[in-house]
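See below for the structure under consideration.
The complex appears here without one of its protein chains, the remainder shown in place.
Labels A, B and C are assigned to the chains in the order they are written; within every chain, residues are numbered from 1.
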Amino acid sequence: MSDHGTLVSDSIVRADARLDRRRRFGSLFDATRAGRTGVHLPALDVPAADAGRIFGAQHRAEVAGEIEASEVDVVRHFTRLSQMNFAIDTALYSLGSCTMKHNPRINEEIARLAGFNDTHPYAPEHLAQGNLELMWRLEQALKALTGFARVTLQPSAGANGELTGALMIRAAHVKAGNPRKNILVPDSAHGTNPATAHFAGYDVVELTSNAHGTLDLAELASKLNEDVAALMITVPNTLGVFEERILDIAKMVHDKGAYLYLDGANFNAFVGKVRPADMGVDVMHMNLHKTFSTPHGGGGPGAGPVGVAPALVPFLPVPTVEIDGGVFRLEVDRPDTIGKMRTFYGNFGVLVRALTYIVSYGNRIHEVAENAVLNANYIRRKLEPFYHLKYDAPSYHEVVFDDKKQAAFGLHNIDVAKRLMDYGFHPPTMSFPLIVPGALMIEPTESEPKEELDAFIDAMIAIAKECETSPEIVHGAPHTTPVRRLDEAGAAREASRPGSFAPVLRAPIR
Amino acid sequence: MSDHGTLVSDSIVRADARLDRRRRFGSLFDATRAGRTGVHLPALDVPAADAGRIFGAQHRAEVAGEIEASEVDVVRHFTRLSQMNFAIDTALYSLGSCTMKHNPRINEEIARLAGFNDTHPYAPEHLAQGNLELMWRLEQALKALTGFARVTLQPSAGANGELTGALMIRAAHVKAGNPRKNILVPDSAHGTNPATAHFAGYDVVELTSNAHGTLDLAELASKLNEDVAALMITVPNTLGVFEERILDIAKMVHDKGAYLYLDGANFNAFVGKVRPADMGVDVMHMNLHKTFSTPHGGGGPGAGPVGVAPALVPFLPVPTVEIDGGVFRLEVDRPDTIGKMRTFYGNFGVLVRALTYIVSYGNRIHEVAENAVLNANYIRRKLEPFYHLKYDAPSYHEVVFDDKKQAAFGLHNIDVAKRLMDYGFHPPTMSFPLIVPGALMIEPTESEPKEELDAFIDAMIAIAKECETSPEIVHGAPHTTPVRRLDEAGAAREASRPGSFAPVLRAPIR
Amino acid sequence: MRYIPNSADERATLLAAVGASSVDDLFATVPRAVYHRETPPLPPPASEIEVRRDFGALAASNASLSDWTSFLGAGLYSHHSPAFVSQLLLRGEFLTAYTPYQPEVSQGTLTAVYEFQTHVALLTGMDVANASMYEGASAFVEAVLMAERLTKKKTKVVVSQGIHPEYRRCLRTYLVNFPFTIVEVPVGADGATDAAALAAAVDDATVAVAVQSPNTFGVVEGWDAVAAAAHAKNALAIGVVNEMFSLAVIQPPGARGVDIACGEAASFGVPPSFGGPLVGFLACRDAFKRQIPGRLVGKTVDADGASAFCLTLSTREQHIRREKATSNICTNQGLFALAATMTLSALGKQGLRETALQCLAKAEYLKAGVKALAGPFSLAFSGKTFNEFALRCGPGVDAVLRRAEENRILAGVPYARLDPLGPAHRDLLLVAVTERVPRAGLDGLLAVLRSF
Partner (left out) sequence: MRYIPNSADERATLLAAVGASSVDDLFATVPRAVYHRETPPLPPPASEIEVRRDFGALAASNASLSDWTSFLGAGLYSHHSPAFVSQLLLRGEFLTAYTPYQPEVSQGTLTAVYEFQTHVALLTGMDVANASMYEGASAFVEAVLMAERLTKKKTKVVVSQGIHPEYRRCLRTYLVNFPFTIVEVPVGADGATDAAALAAAVDDATVAVAVQSPNTFGVVEGWDAVAAAAHAKNALAIGVVNEMFSLAVIQPPGARGVDIACGEAASFGVPPSFGGPLVGFLACRDAFKRQIPGRLVGKTVDADGASAFCLTLSTREQHIRREKATSNICTNQGLFALAATMTLSALGKQGLRETALQCLAKAEYLKAGVKALAGPFSLAFSGKTFNEFALRCGPGVDAVLRRAEENRILAGVPYARLDPLGPAHRDLLLVAVTERVPRAGLDGLLAVLRSF
């Protein structure tokens, strides 16, 4: 374990890459073969319709350019593609803020039951009682964990939850007579926070973090006034630091008639330990695809339920799920509602997975937070001698190092990140927090075993040493991935070129 | 496509293998951690039992040495393990005689329906009508495709089907007054054939193949006598050659009162084109895990149904599935039955998959055979200039080359096989037919697309050229697999060492 | 707990290593007043055995489309999903990966997203499509916001009432704080948007003109008129599609002058799942691509010159541009965009068309059946339809639904479900049909109607 840093420069004989089937995966569009098909339907059992006659000039004769492939081709293509991905199912995924934790398979099994998966949202309510009960139970569980008066399950992801919350805040201010103008957002915030504030019709006023990475209360006081609709903070923030003065902050905000919005993407750090409503939070979204372990699926889907204090309940999006005499129903008639954030009721399949997860942990769910924080602190402690830590306040679920030490050798966070791939780990987050240049934001989550943490730590230390001894190896990394380091600037240039995305059509649309 | 043979000697920088998580997969027994567990049961809802009191001296306090791991550890372990496997889902699997064809996913879905998968064989028959109907329908379909009077679905795999057939033959001879002594088996036969004959209580008399790789009728005549219980042949045989004189052979066999047994492992070459019963075959097993596409699962399970001519029907194993007035039932009372080949009724789950497959092809199932034979012939035609073909009779579903040309450069079939892995393909079969020393037995199956056949052909040609130009590279292959060429002799030595398999026990059994 | 690997001993080792004497130490900066030491107010942990029992019972109390004959659509259509799709989605490499920020270890996801974009572009006749939006309605809102950015300083959007009421409701919800006027244009007797009214509603302040086809009554609209109305006043034409199979037999918006196409792609093998997760899409002409919201995958090369894919034009996005971003979307619908891509790959050109033709033929069969009825039912509109139509129910929608349920038939969606508080169309039932329903199912519904 301890003799890290030993480099192995292996000369290996590869087969000609052009001949190695394992290395020839492009788009299936480049492998399409005329005349093939991968699905076969029942024989048509009603008279055929003449689409040409029915639609006349609006008829389309074919979707030119579409793939033609057999089932075999398609199964192989996607199996091969998957083999080029890194995933939490294979190793520690240090991507900070993304909470890449174990995704239990029972959740997938339950979400795939035909009684959930193959149900239509417009089925009569009496034929959807199980679905409604599930949503109701999830709301109760989230209320219990947050202390809020109600929780809407409708938002499709975290950012959508933020917008839902901001719109409710605005609706409440409007109802009170003045929509107000600004939302305060600390400079450490995730990009969705300012973007959301903007899309809710507010101007963003940025708050500069103090030396601990937390809110500067004097600055907050100076910027808080009757034009401020809300303060939008993240707890623990994106540095992994808890806002120690949260109770004071809440009071200051409330004193000005503003609302306190909490970005709950980091709920994983305190679920079961602290109820956000108790801290004076008025609105909070939760990322079910983080804290509650629904899989990220290479980009989504998520779900971003929003919990609210009593004052905001009238503004919840419709419908809500209500229970009357043991019967569940959808309530659409809520006069002060902001309206709808999407079709139907939310990412129901994600809700199923989240409730399965919550029920599986039950009253031991605080162990999630405890172990997430413990694991992050262990990494911090072990890597502190090797990587610079700009903010040294106590870490919760994640720790944000930076590349200051490595920069001395001409290497940057991206080099460390890419080299980590050669050791079999997913790199940390680098794109934020913006207040840490060269950030390496590491979040192990509670579901990493000690030996995996140790292996990750060893790899990080080995890389720190490589930066000193063999910078060119780190700079040239990764060396062992399906593709080498990409030209991302070239991608942007290519994307900007007129017509660059246009699918190759062999014939005009007809 | 045509510039094969270009070698790329790449010098790449790997991470220290000891630090690369992707390369550290051993047995989970080596990664067990005290105190972990991956399954959690409902709280015990009846009074606890005191096992120590109940079993006294027979009580066992723990299974010392057993794994201790969390669900996370286990999911990761097996995901990582799988990534070290080659599979038909990723590329052409040229392993001859094994019929590695596409395994449709609908078969897996159907076999996993709780109404099939979670049913008990001793449930009352009226609560298992769907299962019995499925077995009955599969028997009807196999009868339609083979022309046999009946088919037993009980045997667990091909070899078990062979034994079932041989036992029925013997029972018939016994009933006729003389069990007879020998079974004739050609020298090209798969190893299970002679082994089966032996376990059925017969002596094996080997028949030497003629210059075309088929039966020498004169030799057959000379060895056929009243001591012969059966002739056991494979059609097409393991060289991929059809017994052109099969009708004459059947007559010769029957004239001596013997039975003609057909090893139907190669049914894939003629399913839907020829009914074995029409050729005079009396008994044939089918490998559902070959012709009928049930997945091999890294070694099994299979199913080896056996079809029989009317004379052998009385001897079928019990139970059979019968239909009376629309109700399906299990018949156990068959006085001349050989008995039972296993518990229950067969590898039911495999039967479900096979019937799903047959129903999906329906009356186009002969296209399986046509395309399997076409693909094999295409490979043969393209590789003939580069690899030696000992028997040049027309090929059906497979073609057996050998390493005569490569031997001139000091290389053998195993070297070609291992090098093929570097090109991303699974090697051909080498262990038989015994009459082709240095065999390279290639079976592409019908489910390979032309471009995959071409890529395989290009790889084989490139290797043939490498044998001439860079024999050391071929000899040292594989170079790019999770492990390099294994010391198999060392494995046998180690296995023979006393106590070598004994699990490491940290404590005596208590 | 089986999801937390470290044993109590191991946790103690970690605690010692970080120099904490207890877990509470790690939470020292949480104000004591709100820090909980007691266990959370939830029941004890449930085992898999209990979870299967408990959730199995919930699921069993719903009407699954696997067991019922369903004519439910209204924006979400239940098509065949090939068996391999749900199984390959379970591969951990797809399921448990994050957004492909690190392309060297995400080529699988990236290639698939690029293919998704290409499928959407081909189907809609557009030049560029993004990596997915949440679902149809929010995709529609994003299309309007995009048009606003492209046309600058304009303040009005003209929207057909043939657009799904929930989409229009979302537009109102999201745009409430923008200085925007939303003008709705009704449909005519044929069920299609009143072309004259549409053209009349457009003025120089108009950002965009938006129409859905087939529209919420199932009626096929003419894109040319929409484009003409928009372009006459330098506005953009937005085409909404939520039954993507229609594009295999009907001219796509991109071929008929529409500038932005958006909507729902769940028809491609995405399970309905009580309405989510689905797969929104947004596609546009090349000239507008720098204003597209959400993720976009593009092509590039690696250090060895090998071609590869990565996320690109990310300066449009919130993690770079913050409040100036084209949208606040971050997490999208990756896994179900993948499901749609897999399904489209297997269907291919031939399967797409065959499925569309079957849907069309079955809907025509039903419509002919309705016309042949003597009873109190009629087709509400005369326009052409694809696989859904509005049935005017003399006996009332509820009576029809109930009678059908007795035969394990879900007869359709009452228009009132889409627009619960609106006054219009209370007697309309939206009846949709896909290739999943055999003729016996169609005849079953006709028999129910005939029984009135």
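FYI, a contact is a pair of C-beta atoms (placed from the backbone, for glycine too) under 8 Å apart; a residue touches a chain by one contact, two chains touch by 3 or more.
These figures come from a predicted structure and were not determined experimentally.
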Among the chains presented, those that the missing one touches:
A, B, C
Checked against the full complex, the residue among A:G38, A:G96 or A:P478 that touches the missing chain is A:G38
Sole touch to the unshown chain from B:Q83, B:N210 or B:S470: residue B:Q83
Touching residues of subunit A against the unshown chain: what are they?
33-43, 69-73, 75, 79, 104-106, 108-109
Take the complete complex as the reference. Which residues in subunit C touch the chain that isn't displayed?
2, 48-49, 52-53, 56, 66, 80, 82-83, 87, 90-91, 346, 435-436, 438
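Following the convention adopted for this analysis, only the chains that are shown with their structure count from here on.
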Where centres are the averaged C-alpha coordinates, which chain has the largest centre distance to subunit C?
B
Roughly how far is subunit A from subunit B, going centre to centre by Cα mean, in whole Å?
45
With chain centres defined as C-alpha means, what is the inter-centre distance between subunit A and subunit C in Å?
19
Any chance you could list the residues of subunit A touching two or more other chains?
36, 71, 75, 79, 83, 89-90, 102, 104, 447-450, 452, 476
Hunt down the residues of subunit C that sit against at least two other chains at once, touch-wise.
1, 3-6, 10, 44-48, 82, 84, 86, 88, 92
